[in-house]
Structures are given as C-alpha cells and as structure tokens.
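Every protein chain but one is kept in place in this view of the complex.
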Amino acid sequence: MNKVKIIIRGIIKENPVFVLLLGLCPVLGVTTSAYNGFGMGLATAFVLLMSNLVVSLIKNFIPNKVRIPSFIVIIASFVTIVQLVMEAFLPDLFDALGLFIPLIVVNCLVLGRSEAFASKNDTFSAVTDGLAMGMGFTMALTALGALREILGSYSIFGYSFVEGDGMLVFVLAPGAFIGLGYLTAIFLKIIGER
Amino acid sequence: MKTFKTGGVHPPEKKFSENQPIEVLPLPETVSIPLSQHLGAPAVPVINKGDKVKTGQLIAKGESFISANIHSSVTGTVTKIDDVIDASGYRKKAVIIKVEEDQWDESIDTSDTLKKDCDLTSEDIVKKVNQMGIVGMGGAAFPSHVKLSVPKGKKAEYLLINGAECEPYLTSDHRLMLEKGEELMVGITIKMKALGVNKSVIGIEKNKPDAIEYLCELAKEYEGITVEPLKVKYPQGGEKQLIKALVNREVPSGKLPIEVGCIVHNVGTTFAVYEAVQKNKPLIERVVTVTGINIEKPSNLLARIGTPVSAIIEAAGGIPSNTGKVVSGGPMMGKALSNFEAPVTKGTSGILVFPKEASQRVTQLNCIRCAKCVNTCPMTLEPYLLALLSDKKRYEMCENNMIMDCIECGSCHYVCPSGRPLLDNIRVGKAKVGQVIRERK
Amino acid sequence: MNEIVLYSVLSIGSLGTLMALVLYIVAQRFKVIEDPRIDQVEDKLPGANCGGCGYAGCRNFAEEIVKAGTLEGFNCPPGGSEVLSEVASVLGLEAEEQESMVAVVLCSGSRQVAPPKTRFEGLNTCEFAHSLYAGLSGCPYGCLGEGDCVVSCNFDAMCMDENTGLPVIIEEKCVACGACVKACPRNIIELRKKGKKSRRIFVSCINREKGGVARKNCKVACIGCGRCVKECKFEAITLENNLAYIDFNKCTLCRKCPQECPTSAIHEINFPPRKPKEKKENKTAEA
Amino acid sequence: MSLLTVSGSPHVHADDSVRKIMYGVIISLVPAMLVSFYFFGLGALIITLTAVVSCLVFEFLIQKYLIKGPVTIWDGSAIITGVLLAFNVPSNLPLWIVVVGSFVAIGMGKMTFGGLGKNPFNPALVGRVFMMISFPVQMTTWPKPIPLSTQLTDVVTGPTALAVIKDGVGRGEKVSQLLPKVPEYTDLFIGNMGGSLGEVSAIALILGGLYMLLRKIITWHIPVSFIGSVFIFTGIMWLVNPEIYIDPVFHLITGGLMLGAIYMATDMVTSPMTPAGMLIFGVGCGILTVVIRVFGAYPEGVSFAILIMNAFVPIIDRSFKPKRFGEEVKNG
Amino acid sequence: MAKKESTFANMVLTLLMVTAIAAFTLSMIYNVTKEPIERGRYERKQAAISFVVPEFDELKTRFFMPADGRDSLEFNFAYKDGELVGVAVETYTMMGFSGYISAMVGFYPDGTIYDVVHLQHEETPGLGDKIQKDVSDWSDQFQGFDPSEKTLKVRQDQGDVDGITAATITARAYCDAINRAYLTLMKNLDQIDMSLEE
Partner (left out) sequence: MEYIFIIIGAIFVNNIVLAQFLGICPYIGVSGKVSTSVGMSGAVMFVMTLATIVTYLIFNFILIPLDITYLQTISYILVIASLVQMVEIILKKVSPALYQALGIFLPLMTTNCAILGVAILTVQNEYNLLQGVVFAIANAIGFGLAIILFAGIREQLDLVDVPKGMKGAPAALVVAGIMALAFMGFAGLV
C-alpha cells in the first residue's frame, strides 16, 4: 500500500481513537491536560513504532501457538523501557500518567496493530503504520487533553487564560467520557462519516 | 357490574342512531358480491356470466372447510365475474349482478312469523348453517359452522352471545336486539342444541338499558339463557375480553375460546342462524348503521350484500360536503375506505362518515414512555415496545413479546398522548411474525 | 554482568519457558477438532481481540463468519477492508467479477401523471401502506412513495424526488446490493445490467391491469398494447398479463421501441437526445 | 369534496396530548414557584426565568440548526426542565452558571439523544449534577430566606439543614445538640429554610403532586415508594441510634426529597413503565438517597440517587413485564 | 521464509529466546536508568526538605514513632554550622478525600512551622489540589504557624486554619498530617539533640 495512504489512514480514516475506538483507557485516563495527553500519546506511539518494527522483523520465527505471548512480551519490554526512561528523565509526567504507562501493554491498539499489520507486512510498511497510528493516537489524546484542560481548568498547556477554577467535571471521570463523546461526533462529522 | 379486568378505554359513545328503527334499504341498480367476504378460502362461483339468478340462489360455493357459501342477494342477470375495486382500492373477484326484480328462491320462507320449534339434529343444524353461508357478523366474518363444530376432545360449556357493541357510533346490534329479540332467543336455543350446551349468556353493555330490560324479560321463558349487563368499556366485545367479563376465564395465549369451554357469537350472527335454520334463508342482507357527525339522518339500514356504500350513504341523507374520511365498521377497528364504490359485505356493521377536521390524526411526537398504552392494552402487552421493535425489524423480539396476542383493538393508539402510530407498526410486525411462524411449521 | 541482569534473565526466561511448556501440554491434551477454516480465517484477522466487531474476540468472529458463509454484516474495525477481502478469499467467497448492475425503478407514476385520489396518514412506510390500501393514485401496483427503498440503501444511492414523489437512484453510488429490491413491498425495483455507456432501455411500469383500467389511474402506465413487441427485432420484449417486459440480455439498445409506446412507458436513459423527436417527459432514473 | 383520507384504525383519538400533560405539570409547579418567590425574592424569579428561557433557546437552536428537524419547543417539556433546573439551584447562583446548566441539561441530557422521550437520564438532573460537580462552591452557598426580598447580591448565606446535621455528626456532635441549629419543623414544612429554590416547601410540592395525581399525570407508585423507603430506612437507623441519626421526619421534609420524589423521579421518560418496576425504582431511589445522605460525601443524595436509578430503568423494564392476558390460566 | 510450525521445541525455544532477550535488554536499561531514577527521587526529597527549613549545610535522618503508634515518620534534622536550624518531617494522613496524602513539614527548633509542602496526593484537581504550592497559596498560611498557640484545625472545627472552599475534607486532612508531625516532634522532643555532635 502507498505509504502516504497508510499515514493518512492512520490519522483520519481509521483514527485509532475516534474511528476504531481502540486503546480508550489511556485516552480517558490521562487526558486531564493537553500536556499529559501529548506525553502519553508519544509514549504509546513509541511503543507502537518499536513493537511494529520488531514484530515485523521476527514475524517468521514465531510459531503460532506462542504468537500472542511472544508479541506481548516484546511490547511489554518497550513499555518497561518507556517506563524506566520516563521515570528517570521526566518524573513529573511519570507521576501524572501513573498506572496508565504499564497499561500501554494491554492497549488493544498496540497488540492489534502488531498482529494485524506488522506480522503480515514488510518492515517499512509496518514502521510507517506504527508511525501513522501513533500520530493519530497522539493527535486524539492531545485534542481531548486540550479540550478537557480548556474547559476544566481554563488553561491550555498549563497557561491559564481566564481566572477561576474551571468546570471541574471536565477534569474528573465524567468529563473524559463526555468530552470524548462529543469530540468523536465532531471528528466523524468533519471526515464526512456522518 | 361485570367487565374484563385489565386495560380498556371509554371513548365518547356518540350512538346517534340508537333510536332509529331498522329500515329496509331499497334495492340498488347493481350489486357486486365479492367472492371472499369471510376468513378462509374464497368461494368458487357456480354460475356464469349472463345467467339469471334469483334472490337467495347459491352463486358461489365454499369448497374447503374454512370457507362459506355465497348467495345472490338480488334477482337479475350476472353481467360479469371480474375484479372489482374493494374498500382498500385493491381489486378482488366479485360477481356483478344487474338488478331486475326481487323474486326470492322458493325454498325461502319470507314470512315474518316467529317459528319457535326446531326438530333438526345438531349435525343438521350445523349443515344448514354451512349451506346458508352464515359467517360471523361481529367483525372477523369467520364461517359460523366452523365455530359450531366443536373439535374432538374439547367440550363446550357456554354459548356466549356478544351484544356488547362496544364500538362508539354503531347501533346495528342494539336495534337488532330490540326488534328481533324473540328470534334471537330462538337462534340461541338452536345453537345451544347444535353445541350441546345448556348455558348461554348474553353480554350487553349498560349503555343499552332498553335492550337489557327487554331481553331479560324474554330470557325468563327460555331455559339456560341469562342476560348479563356489562360496564361500558371498549373492547368489551372482543372475544377474549367478553369471556373474561362474563365467565371470568382467560383464553390462553394463542388458543381459541373453546380451550376454556366457550363459544362466542355475535347477535347478528345469531339472528342469521335463526333465519337460516328456521326460514331457510341464506345470509344475503344485514343491518348496517350509517352515521357520522354531519350525517343528516343517522340510521340503521337493512341492506342487501353487494350494495355500494354510496347508495347506503345516500339513503342517510347523502355525503356531506366536508367529508374527509369514510370508515367501514366502527371508529376503533373499522377500515377507512378509499372510494365509495366498495360493496357492503357480510361483515360490514356500519358506515361512518367523518368530516375533514375529525379525520386527521393528531400530530405525532416521540414516545414519552408515559405507559398509557401499556396500562390500556386489554391484552397487557407493551404496545410502545412492540411498535419500536417492529419499526426496527426485530421480529424475533416482537414474537418474544407476544405480538401475536394483539387483538388490534387500537386502544393503545387511541390513548397515546404522543399520537404514535402504534397499531400501524404492530400490524406490520404481526404480519411479519405470522409469516415467520408459518414458515417455521 | 551484575546479578540483576542474571536474575532478570533467569526468572523471566524460565517463566517464558514454563508458559510455553504449559501451553504446549494443554494444547495437546485438550485438543478440539474444528473446522480448519476457522483457524485460517482467524489467521487473517488482526487478532487484537478488541471486540470492535461486536463479537467476543477474533476467534469468535472467525467462527461466526465461517458459520454464516457470507461477509454480509461482518466488519472488523482494526483490520479494515483488506482483511475482509483476505477472509473472503479463504472462504472462497471472492465474488467473481460480474457484469456491473444497477438498480432501476419500474414505475413512473409521478404525482403529475397519476394524481392522488386519496390522502394517506399514519405509519409512513411502504410496507404498511401496501398492506392498507392500493396507493394514492389508485394504482395497486405502483410506487407508494413512502421511501422504504431509500431507507434501506446503505450507500446513499437513493433519494426521494419531492416533486414526483418517486424514488430516484443515483447511478454513480449504487453498488447493486439489492437491498432496495428486497425492501420494496411491490417489487418495483429491479437490478439491471448497467449497459454500454450506462445506457438502458426498460419498461417503467409493472401494472398488470387491463389497459383501460391502468390508464385511468396513471397516464404513463403500460397498457399492454403490444406495439413495442412487434417493433422489436431482437425478441427482447415479451408481453404477459397486460405488461411488456424488456429482457436486458437481449436488448441491443436500438432505441426503436420507446418511440412506439403510446404512453411513453418505455424509458431510455443516458442516450444522446434524438434529433427530430420531441423530448420525453420525466426520466426517473436519471441522477 | 376533498380527497378521502386513508389510514389504519383507530380513527378516533383520546382528548389527550403531550402538551396537555406537560402544561399540567407546569400548573402543578405554580405553588412551589410562588413559595420560592416569597422566600427568596426577586433572585428566585430571575433564576427561574433565565433557566426557562435558556432551555427554550437551546432547544430551539439545537433542533433547528443541528438536528435540522421539526422545532417542538412549545410542547412544554423544555419549560419543565427549565423550571425544575431552577428549582434545584440556590437563588444567588450566578446567572451564567444557570445558563451553562441549562445548556448541559438540554444539549447533553436531552438533545444528544434526539429530544423528548429519548433521553435515558433526567435532563434537569443531568444539568444539576453537572453544575454541582463543576461549581461546587457556588452550588453550595445557600441564601437564607428573606420573605419578598428584592436584594440580588450580598444575601446572608448559610448551610442547609441537612448539611448542618451532616457536618455536625461528622465532627462527632450529637443530634440533640445540633437540632437547635436548624429551623423548626413547621418552618421546614412550609419552606422557611435555606436551600434550593424549589425544594424548600414540602407542602407546596405535595399540593402540586396531588394535583398531578388527580389529573392522572403521575401514579402514586414512585413517590410513595420513594418517600416511604426513605422514611423506613432512616426510621430504622433513628431507632438504632437517635444520637447519630436524625429522625425520619426530618429526612422527609428537608433536602430535595419531596421535589425529587414528586417531580424528578416521576418523569415518565426516565422511569419504568410497569407498576412493579416503578416500585422497585422508587425503593432504589430511596435507599440510595439515604446511603448518600448518611454515609457519602454529599449532604444531599436525591439527585444522584435518581440519576443512578435512571441507569437501571432499561434493565428494570426488561425484568418486570406486565403479566400478560392469558398467561397464567386461572379459570373459575 | 516459511513460518515456523508450532512444535514443542519451537514453542519453548521461541518463548525462551524472546523472554530472555527481552529480560536482558530490560535489565541493561534498568541498570542505566536506576541511578538517575534514584537520584531524581533523592533530589526531589532534598528539594522538599530545603523548601521547608531554613538554609542548612548538613542533614541527619532519624525515624520516630508518632503519637498514635502508626508508621514511623522520617525526621530530617537540618544543621547549619553544627547548629540545629530546623526539622523537616515527612508526614502523612489517610483522611484525604482520596485517602493518602503525604507532606514535608518543616519546623523551627522551637516547634513553629517554617513551611509545608505536599509530596504526594490524589485529591481532586481543582478542589483538593489547592494544597499544592504551585496551584494555590493556601498552604502559605502555615508559614510561622505556632501550633502551641493556635489550633491545627480548620475553622469549621473550631481551629485556626482557613479551610479550602468546597474542599474542607482535604484541608482537614492536611491539618491532620501536619498535626501528626507536630505531635510526634513534641513527643520525642527529649530525644532530639539540638546539635550535630554525637
């Protein structure tokens, strides 16, 4: 498939969050601010990219019955790497993302892409796909984070623009669902699915 | 006061014609007698184009068990046997006869005298009913001989006579009870004999006190017949509701009344059975109520089968200028006509003419889940749910929610404050589910 | 090498080995024989087990799709269309390249040529209307105009013409899925060969009533006069029950018959305008 | 003569409509409204008007420009939502918050799902809980009632009776010590206390409820089971330890219980359809209310309880079907 | 290249290889990041300590049981020129809206509070998170607060601390944490040596 097409598909037509509805836990869990969303997006994108790369490299050596355990171990390794590196060099972000870093492992998106795409395509396509999906994911997380931050804290990337506390709901659990709901509707409308 | 327990409505009664005695409608110029006026297989014509027929002569034969004979209602020449437009605008096979005179078949006793005794055996009675083409005149036009032949292994205990006439506007049964009370009693006795039962109850709604009083008086002379006044509530005349009201039995879902030992007949049917058995007269005419808010002269007319609706309305003073809807039957269950040429059939109990402003449905909003339809449904179904499910084509869910139990009484639509077309939806669902069930068999 | 490395490799390595061992043994001991195609299909699926398809995981999806033997109603969000076509090849469902078809509406009874004689109220579906009465114009065969077909089309290839009250098929979008054909209670829609340059000739009427009767309700009804049958040199037109039908396999698009039809019931579409003749009124199937 | 109309039966319709039902509710709300104007003055009037008008405007805008369907703002339901939303907020709430609340109630609570009848949750409560969580400070400063005041700002504020008790008990004080700090029961009953606009006057709300019962707009099942279960549950706790748990009568006439039980839980769109289901629903609301009131972080639990039970409605409706005619044959 | 069959040897070997390589890589990275992680933690703690006590040049750490006998608290004695200038106590409470809150409380040697900074909490953003210095200056009111004269309770509880609007629970909990540190300090006062010596 055309590489450009792969990228566009990852970001728009099959946006992992808005269209495929995959990997929603971190999407909802960490997007209290645009910065957190962006960080989480990058972390996931990194794992996605690397695991796609490795899986597509070694796909032929893995027998079927242990495919899932093997893939998931590979993914888990990259997740742990992210975890360790982030804790070492970005401790604040690490604190904010908390539990959701290890949960990148079970992010259906990552395993799904490894299985669906990387294990069947050549390395270059796999990497492109990882990149595209990662970008789509990061974009969605940042957008949701920004929305929740704007409404919930009257600020964006930490710069507050209006005095006051913001609408707390958007910082809390319900706001995540609601924000994602309406963002999804808007996204689908814009890309012409509705 | 007896009545059925769950649900039901009480629409304004508007029985304008209840004090109008039955009048005989003059013969029309032509009649068109449909070959399928009853439930079951259409009858097969036994005459040909150009044949001369007499009043009461057999013109089509019901060949299968659930079917009914059809007789000529006039004397004249058969001009054609062809598709004619029916009430819904579709074309159905019918025999069209040009009326020439009114010469009755010799075998028919046309006198008015009451003939009380009947020495036929029960089989002969049923045979006679079959020959004379009697069908239920309460609505469904189900061949009466079928109901009178109790299936093996079942036992009838009660013959229930349906004089509820719960539909607003309609008065034909009411007038019949007042004017042909004695004949009715004889008819009942005959049917009791045919069925081998010794108990019969006539259920009459309380808004017909004169009929109740009169029949009570008469019933004293007939063994086993009682008259039961009923609370005014629609659809009291529905078979299952009537049974619940009169003998407090519930017909199980999907079963026939005989399951609980009951047979229900309409008063019109009973009169027709009397005439068939005692006078040898086939079902060629019936009482039709013509009424409506703007109708000049609401009346009860004795009309020959096959008379066009236009002729009937003419007799009641003509079609008012602002007519918006014409309904055959009662306002709750009747069928809206798409033209005036449709003929009166054995099942036509009334012709209602609605002015334009009353013929439009109320504006339709979303269902607000008010549960009025649920509380009103006499079969305790959930009409709102059935309608939604049917709309979304979830037919198996419809079946699970017992859509086939719906008696199409329309109470749900009547009460719905949102004006949902509940029964429309349910009808589509019923048709689909019925199809599925038939295919499964 | 410090001991952390040693411990890590040892413990995780042995955990891995152990799991492989256990999995192997379990897989051997508890083998269940199944349709091998399920495995093959599952192989093609993404294996994300995300549940996006509405089934409980990829395996379940594979089982259901093998059981169903058709792709209809199945969709795998992460895999997308490619995966589905791969699945199709496994199941041998690859629809062999057919000559492309398109839906056409076989009724031209617009409000203008078949004026309404009644008003209809209530549930606005053709299915219900069909069960209730013959139709606004009185034609018991014609289009009821409530748009069941439009609703059934998943490809936005149909719309209702507000003016005529008839459905219109948008040729470019129609994929000939046949949903509308099934939806119409009166069987008014037919899938026909798209034809050379998208040109088609067909009788846009399905009324089987006698000519006079049909004509009374609708000016453009086929009256079964048979002139087109005589005109057609290729025996593409048959007349049955007062209704002419053009077989699209035989029709050579010679354009003779439309001129003959006294009621303009025969439609020709996507042809260049005729030189001398006057234009035909309303061509329903045009986009 | 005009064209004949063809339609399925029945051909007549009861003299009843959604609009009649909705305006009936609005009429029944009048007493409570008057009481709120009396005790909270001009502020109450302004808040009520703001809420109603903004609900109508938002409904209009969404129906017209987003859904692009028919505009049905005058069916009365948006007015009820507005009034009930206003009834659920303190009278000194900044108006912009009222507008936000109306937007959430109508936009998110109702129109998201397609408008009247389709919303799974009570719109006014969605709006109220949204405000409650988003603007906890503003939503929990309750003005003290000053009859017929025209003052709009700087009103004297104080906690609601429920909050006084809850806070006190939380600190370890005894109920008997706290009781003097709350208004007399008769005052509580007629509504002379701090609190949301419409919730204060039990008597006016009961009056409205009786009117709706008489007009058959609501049935008794939900209010009675709701209030009854609160009474029984708190009664048991009170009997067990009257020093920690206040008496049931107090629970009945404070907080939004009456408002909730009579107007919000009975919203037919978001409550079960069968009597059995309604009873379950009411009892569920009652128990949750008490649990949240007594053990939870919020002093008041009615809104949450009803909203939570709204989520149960589809399951309740599935589980409590009416007994079908002819289902259980008992012949005799 | 053909895909490997699911034979026994293949399965075990593959999984062994994958896990072993993964574990090896990870442990290498762990070794690299361990030090920065620990240093980061250490530095953050140091930062917190230096935030809540006056300038110092030496630290001494000891643990003391609190008055209620629960988990011991870490006391960091800060000395300047051998003189005790302050005590930074790492304290906690479970009474927060979401349970656990930990904080570093600094005292002058006389028991007056120098400053307080939170270490960890899960209070609601926008409500309870006002205990954070970077969110609100609410906790500045503790600077110079002398618990022996004023009561370490929020006003609603008849104390001298201004509550956080709409987050009394958090404020109450924070007071509880500080109070714990203070009480522990007082209880163990006799054991605390004022000079660096010994």
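Letters are used for the chains, namely A, B, C, D and E, taken in the order the chains are written, and counting of residues starts over at 1 for each.
Keep this in mind: a residue touches a chain if its C-beta (ideal position, glycine included) is under 8 Å from a C-beta of that chain, and two chains touch if they have at least 3 such contacts.
The structure displayed is predicted, hence computed values, not measured ones.
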Going by the stated contact criterion, tell me the shown chains that border the hidden chain. A, B, C, D, E
Of the residues D:22, D:51, D:93 or D:126, which one touches the chain left out of the display? D:126
Tell me which residue among A:97, A:151 or A:172 touches the hidden chain in the full complex. A:172
Of A:7, A:96, A:156 or A:188, the residue that touches the missing chain is A:188
Which subunit B residues touch the hidden chain? 366-367, 385, 388-389, 391-392
For subunit C, which positions touch the chain that isn't shown here? 4, 7-8, 11-12, 15-16, 19, 22-23, 26-27, 29-32, 48-52, 54-60
If the hidden chain were put back, which residues of subunit A would touch it? 21-29, 68-69, 72-73, 75-77, 79-80, 83-84, 99, 102-103, 105-108, 111-112, 169, 172-178, 180-182, 184-185, 188-189, 194
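Operating definition for what follows: only the chains that are shown with their structure count from here on.
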Just to be sure I understand the contacts, which chains border both subunit C and subunit B? D
Suppose every chain is reduced to the average of its Cα atoms; which one is closest to the average of all protein Cα atoms? D
Greatest Cα-centre separation from subunit C belongs to chain E
By number of C-beta pairs in contact, which two chains lead? B-D
Subunit A and subunit C: spacing of chain centres that average the CA atoms, whole Å: 38
Centroid from C-alpha atoms only, then distance subunit A to subunit E, rounded to Å. What do you get? 32
Provide the C-alpha centroid distance between subunit B and subunit E, rounded to the nearest whole angstrom. 87
For subunit B, residue numbers touching 2 or more other chains are 88-89, 336, 338-339, 360-361, 421, 424, 427
Counting only residues that touch at least two other chains, what does the list for subunit E look like? 6, 11, 14-15, 18-19, 22, 26, 30, 127
Subunit B residues within the subunit D interface of the complex: 6, 9, 11, 88-89, 168, 240, 244, 248-253, 255, 260, 319, 321-327, 329, 331-339, 352, 354, 356, 358-362, 365-372, 374, 378-382, 384, 401-402, 405, 408, 410-411, 413-415, 417-419, 421, 423-424, 427
State the interface residues of subunit D toward subunit E in the complex, per the touch definition above. 136-137, 140, 167, 171, 297
For the complex, give me every residue of subunit B touching subunit C. 85, 88-91, 336, 338-339, 360-361, 421, 424-425, 427-428, 431
